[in-house]
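Note that this complex is displayed minus one protein chain, with the remaining chains in position.
Coming up: chain A.
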């Protein structure tokens, strides 16, 4: 009887369980479920704590709503796009890896816009920044998985670069640069980010 009630309480505790944002299962501590909360809590209706009380023959199983400290509220919750909600428009760059890593898959690809909820312009800017971050080597753990035992034919030279606009294989060398007044300039950065906030006096140079 006691074991059956215990099993039933465990089953109800599983039923009422809410998975954390990382998708990991919350640890079970005997009969009472105390979910381990990290600093990032998802805005859900509230995680219940299952409390069991035994008074003689009757067992009461209660789901108490835990008092969770609210997740940091965005400064502009009225906006639809997450970047506008947090007032980060025109403020991020390819170096802000903590921001960019929230919109990429584990193999480095972008998440679809219908899932992340970004507006089209910001989605494009994030895509550009993620591409520049990958080429700069700032996301070393988000490489695509190669099949086992894959040996590359030619080892590619590891060249340090940053603010690369074009993909490495698509660019041709500039053999004839031209005279100073009509010089063929080399592209640096991306014009989509030209409205970014500049805290210094110097303007943003896109053509070197």
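Everything below uses one rule, namely that a residue touches a chain if its C-beta (ideal position, glycine included) is under 8 Å from a C-beta of that chain, and two chains touch if they have at least 3 such contacts; residues count from 1.
Quick note on the criterion: contacts and distances are computed from a predicted model.
**Q** Given the options "Large ribosomal subunit protein uL13m", "Serine/threonine-protein phosphatase 2A 55 kDa regulatory subunit B", "Metaxin-2 isoform X3" or "DNA helicase", which would UniProt use as the protein name of the unshown chain?
**A** The UniProt record for the chain left out of view names it "Large ribosomal subunit protein uL13m".
**Q** For the chain left out of this view, which of A:117, A:178 or A:191 touches it?
**A** A:117
**Q** Which parts of chain A face the unshown chain closely enough to count as touching?
**A** 19, 21, 23, 38-40, 42-43, 71-72, 74, 82-83, 85-86, 88, 94-95, 97-99, 101-102, 105-106, 111, 115-118, 136-142, 157, 159-166, 168, 171-175, 177, 186-189, 208
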